[in-house]
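The following block contains the structure, expressed as structure tokens.
All protein chains but one are shown at their positions in the complex.
Up next, chain A:
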Amino acid sequence: MKEVPHPPKWINPLLERVCKPELLEEIEGDLLEYYYLWVERYGTAKANRLYVIHTLKFLRPFALKKSRSKTTNHFAMFRNYLKTAYRSMARNRLFTTINVMGLAVSMSVGLMMIAFVWDLRSYDNFHENKDRIYRVNTINHPDNGPIMTLASSSAKAGYKIRESISGIDDLTIIRRNFGGDAQIGEKKVPLQGLWADHSFLKVFTFPLLQGDPATALKEPYSLVLTEKGAERLFGETDVLGETVRFDTLDYMVTGIMKDTPKFSHLQFEALVSFSTFELQGSESDHDFFGWKSFYNNYTYLLLSENMTLQTLQANLDRLSEVENAAIENQEINLSIQPLHQIFVGHSLVNEIGPRISIVAIWVLIGLTVIVILSACFNYTNLSIARSMRRSREVGIRKVIGAQRRQVIGQFVAESVLISLFAFVFSFLLFLTLREQFVSIHPFIAHLVSLELSGTLIIYFVTLAVLIGLMAGIFPALFFSRIKALQVLKGVSSLRLFQRINMRKSLIVIQYTFSLIFITSTVIVYAQYKNFVSFDLGFSTENILNIKLQGNKAELLIKELSALPAVSKISQSQLISSLGVGNSAQLKYRDPNDSSSVWKNVVDEHYLPMHGHKFLAGKNFTHKSEHTQQDEVIVNEQLIKQFGIGSLDPDHAIGEIVTLNGKKVTIIGVLKDFHYQTPQHAITPVAILNSANPGRYLNLKISTNDLPATLSSIEHIWKQIDDVHLLDAQFYDDQLAYTFSWLLMIIKVIGFIAFLAVCISSLGLFGMVVFTTETKLKEISIRKVLGAGERNLVYLLSKSYVTLLFVSALIALPVTYFFFDKIILTYFAYHQSIHLVELLAGLLGVLVIALIMIGSQTFSAARSNPAQTLRDE
């Protein structure tokens, strides 16, 4: 049986609420009759829509109920609210200042946060198909190792998906690390970019200014430059069809692209057709097309509109299953990641560009909310504490006929007003702080610009209003509950210190958070200091590391060693302890037990110059470039892990191990040192010898005139290489830079801690001023009766100091356990937390608080009782 259509049900109650009851029946009747007519004419969907529209059209004066209140002069009332608000603000300058300052400061942090998150959220928003673009991630699960999720995927996966999986509109494969010296005529310019296939410009929205997007990346040796890249190479952008030479190969410029937007997770100056790599790559990387080479390629796909993620994932799983059947000891699965979760999302290995962790953002938002709440607490506390002064006003208003709602409205409006007032200051503060924030660390400057926009300003104002509501709602509820009769009978009947517990706990909460922040800052700073000056197991003092950038080492060494300031020179493939590493597969006797070790290649000067300690054996000796390299020096850990020489370094000498498939003899055992950063536990390291390791020169400098030495080094460099800039850094500076992210965190948390302390101190100050003011008579009487000044100060400040200690008792253990049990466990070689670090923050906060409490109570205690008690 056919069902009778119903008009939407939700709209009728609305009508019933506002419509005159005597008209309601006919209106509803007529509407229903029309509704059936519409259903016949247009069908249910449109009829429903029409029903709602026509019902809403009845919201016109003739049909509406008359407003109950007969007083129509709302404007006058509103003006009165404004006036009383203004008067009460003007009368209590101190409290108004405290409130406005606290709110302004905390709000500016809020504004910063909004601008920051806004920028982060606008990443990759410019792609037309942004909602349908997904990246294929690889989940690698070796049998003897941990599961790892990588942002990259194998080229084979890309090809297979393109061939065999339906429901994908397009797919593009990218490879990173295209780079070299571009040669144009006689000029050489270093250029970095990506390899990308012909679908790249279809999947992503990177508009070409010149060239055909359909063919630009099709042929091998095609090159697409951004405007900036073209400008750098040619000095102009009208270069379509020009050739650029890399090494011995000519590339043709087939497209000029607009520069990549700042808010793009893909950043590049040049794109080279992927077909180029398909030609070359098979030569340089034999396993390039293999299922297991998933380290350097990225696959992005454009999902069809009617395809679901579940189906796609199921297809990917089937694909992985087939491929995994052909490999051993390892399982490789594919997963998909939406474009908008790439930049802000979970951490993946092998990310193609910078990204920011969603956890970090939530932590920052959390801190901001706490600071804002703290300022709101101040407002709440001070308003309720001073309730006596305004309760008469509320009493009178109620007697005249104010309803509870109106009183709430009045006080909320007042706090919103103050909040908007504070917004003006906070906006100016935001403009100044913005520069500071961006310059904390190059990473942040790279990440965001914090530019203002119309939408952003709307968010700002919304935040200001929200803060006003939050700060004002408790006082408003409190005032609206006041009984007119009670207040008007006499102030004495009003319990002056009611809600004292709520106020006390608000102060405790504020101080607890302030202490947690400040103590965390101190602890992290101590750890940072420790890491920067960490004993790595070798010496880094006065060592200048120079990146060779493809130049011949011999030539530079010859020139540099002539400098008197350069006492020793060594060569290495990489610099230890900076967080980069090369790994190799090492096997001892058991041919099936191969395991990953860290690897470095150095010349014979390296180990002595860096002060590495030999437990057994000896250093490499000089060999010519062409001798077979079959010697290795290992660290203690390697011997321990593989059980070489029954764990005795002396017995390990002469043992043969297989490193990356090559047999090498152990000739020395080093005392353990930090190949990775001190954040990680020491693991096995193998050091190979080469007369020409090729990446870095390490210079031991001993001079009194550093600038002169550096400039003569630069002079030598320029003579040998005029294409690249000299990249020379002191080892100690590089180590410090490795931990600069920690310094960045310290600066951010430190700043927030500083604000939190300021805001809670302001609040405390307000409360103390208020208490001493109201207790002035009590103090005077006590004084007349013989109480001493010290006694009075003690009496007045006792409760506040107790509150501080309660907060310290909560905050310090919480911070300690948080760091000791959670955060510091991520750092293998951290310093334990000292008592000094825990107490330093507390001491600082305590001193500030005591000065404030002391100054107020002391002056109150010294006041002349005769003046206060004169009119009693």
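By definition in this document, a contact is a pair of C-beta atoms (placed from the backbone, for glycine too) under 8 Å apart; a residue touches a chain by one contact, two chains touch by 3 or more; residues count from 1.
Everything that follows uses one rule, which is that contacts and distances are computed from a predicted model.
**Q** Between "DNA polymerase-3 subunit epsilon", "Tryptophan synthase beta chain", "Probable tRNA sulfurtransferase" or "PadR family transcriptional regulator", which matches the UniProt record of the unshown chain?
**A** Cross-referencing UniProt, the chain left out corresponds to "PadR family transcriptional regulator".
**Q** Check the options A:54, A:680 or A:747 and report the residue that touches the missing chain.
**A** Once the missing chain is taken into account, the touching residue is A:54.
**Q** For chain A, which residues lie in contact with the unshown chain of the complex?
**A** Interface with the chain not displayed, on the chain A side: 23, 25-34, 37, 54, 57-58, 60, 62-63.
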